[in-house]
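Next up is a structure, given as structure tokens.
Every protein chain except one is present and positioned as in the full complex.
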Amino acid sequence: MTTLRRKLPFDPWHLALLPATLLLAAPLLWMVLASFMTSEQLYRFPPTIIPSSLHLDGYDYLFGNTEVGTWFLNSLIVSGVCVVANVLFCSMAGYAFARMRFRGSGVMLTIMLATLVIPFQLTLIPTFIIMENLGLIDTLGALIVPSLVTPFGVFLLRQFFLALPPELEEAAYMDGCSRWKILWTIVLPLARPALATVAVVTFLLTWNDVSWPAIAISSDGNNTLPLGVASFRSRSEQQPSAIMAANVIATLPVLLAFLAAQKTFVRSIASGAVKG
Amino acid sequence: MSTVFAQGPRTTARREGGAPPPRRRGLVERIFGETPSAWLYIAPAVVIIVGLAIVPVFWSLLLSFQDKDPIAETTSWAGLDNYRELLDDDAFRGAVEHTLVYTGLFVPLSILGGLGLALLLNKRVRFIGIYRTLAFVPVIVSATVQGVLFSVIFDDQIGIANGLLDKLGLGPQPFFSDGRQALLLLVLAGLWAGTSCISFCAVIFLAALQDIPRELTEAASIDGARSWGTFKAVTAPALLPVTVFLLLWQTVQGIQLFDLVYGSTAGGPGDSTVVVVYFIYRSIRESAYGIGAAASYLVVGGLVVVALLAWGGRKLAARRAGAGAGAAA
């Protein structure tokens, strides 16, 4: 290793890191590239790897022939409502479990813990029937209601609240704040990192989820973005660049959020496993 | 306890003497505990989680013993008929087989790949931030998008994969139009992107690696351990808990596979990539709730067996480690 290091003007680990990471990112890079190619460029055999010119045909076709704007909006509504609801409801439940003594707290906590390990196919059919009876099937409500609260968020915030010094809340209590006010004025402002984690995880899961939407949604106008992309692909085999354009649009919001707050994302993804 | 803001247990001085009689409590307090308003705080969580996770588990079990006629809308008790029917159903047996093949390849490859990638990304070299960004991006890609993307890349007609093979002077491959290859490609797609891909495992491993105090590795190297020795003595034990977690997590993810199939093959060609959840999805679409519920209970039975085996294996390993330590001492 030392001899190699002496010969090279850079650290030899780059020789492994560069190809490995490029390989991982390559399909995505090609996805972006292909979305700017024409179908003719893509259909040529042998297929083009690096195109000679870039076009917007794929995007034109996509916006002209699908309700991609509606899908985008649907995804935004579902993810947005779920993120806000999770931050709110998980905070409330997490705070109660962390700082209040009440009958049944142990039992309820155990029940919630148990739901973390229940595989979703077990609940799939009854959830479908419940949503059907509520008249929510094939509406965005069916996608929102089951994700309003996640046990993960409750546990994460409970752990965070337990680690806060209780004296802060006691001081506010003596200053005349009610519990509810203490939660809003003292505890939540201090819990921003944990709330960000809950928001990120909820956003990631609801934005990318397709298993439940595929079952609960049947009309095109109620598709979420990934769902619409999948249905568009099966309808438009002949439009690969438009399919890639749809993929790019489905990925872009998460990608931008990831690039803007990479640390939070990585910490959020890791938080469940390493701490739990 | 009656501290207003509940907190960790306080140590109290132990001494002799009878406890004074407890104070009288109000009715509400006696029924709901010291802070009855807590139930208002947890109410939304309880409604959603109990209503849409706990109740359905038992409901599902009930459904699996029922047979629903979709046209007459009548329900009849079917006993174990649904289960019997499933076990005789080639489509279901195929779905289980495909799921097992997928999981059997996907779990070890993703964990080993993730470990290798994490060890690389833990190096202190220049531009490591850029490398990490590149390596982590696939985690945020939806499995459906990934399925769509791979189905285009590996299209036998227009796919860039055949283009690359051609550049290398190799013949074109059928890829997704061949059942065997399609399943393997699904594994590849699952490893490449989504919330359980190699990059995801790498994020978890890297977080665990960075939790190892530097003093430990430094102490090991001062003690004369070479890099492999340090890995064995310090790194590997520190990674064991997350490895166990990932083993379970990835297995559950593998058995729950759906998005990728939905985005790429939709079960085809033929039924060669129908996996269990896709099978259940189809049965819901056909309103065959009883069959679907029975299928999910069969798969969960499998999951429980896996979990028990993992748990038992861990116990056994712990006992063996204990015995080894005893022998060494």
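Worth a mention:
Letters A and B name the chains as they come in the text, with residue numbers starting at 1 for each one.
The rule is short, and it goes like this: contacts are C-beta pairs under 8 Å (C-beta built on N, C-alpha and C of every residue); 3 or more make two chains touch, one makes a residue touch a chain.
Heads up, the rule we're going with is that contacts and distances are computed from a predicted model.
Missing chain, UniProt protein name: "Sn-glycerol-3-phosphate ABC transporter ATP-binding protein UgpC", from among "Beta-ketoacyl synthase-like protein", "Anti-sigma factor antagonist", "Monovalent cation/H+ antiporter subunit A" or "Sn-glycerol-3-phosphate ABC transporter ATP-binding protein UgpC".
Screening A:50, A:107 or A:174 against the full complex identifies A:174 as the residue touching the chain left out.
When the whole complex is considered, the residue among A:69, A:165 or A:221 that touches the unshown chain is A:165. On the side of chain A, the interface with the absent chain consists of residues 165, 167-168, 170-177, 181, 186, 189-190, using the contact rule stated above.
Rule of thumb we're sticking to: only the chains that are shown with their structure count from here on.
Taken together, the chain A residues at the contact with chain B in this complex read 10-11, 13-14, 16-18, 20-22, 24-25, 27-28, 30-31, 34, 42-43, 45-49, 85, 89-90, 92-93, 95-105, 108, 111-112, 114-115, 118-130, 145-146, 148-149, 151, 154, 162, 166, 169-170, 173, 179, 204-205, 207-211, 214-215, 226-227, 229-230, 233-234, 240, 243-244, 246-247, 250-251, 254-255, 258-259, 262, 265-267, 269-270, 273-274, 276.
Within the complex, the chain B residues that touch chain A are 1-2, 4-8, 31-39, 41-42, 44-46, 48-57, 59-60, 63, 117, 120-121, 123, 125-128, 131-153, 155, 157-160, 162-164, 166-167, 192-195, 198-200, 203-204, 206-208, 211, 242, 245-246, 249, 252, 255-256, 258-259, 262-263, 266, 276-277, 280-281, 284-285, 289, 292-293, 295-297, 299-300, 303.
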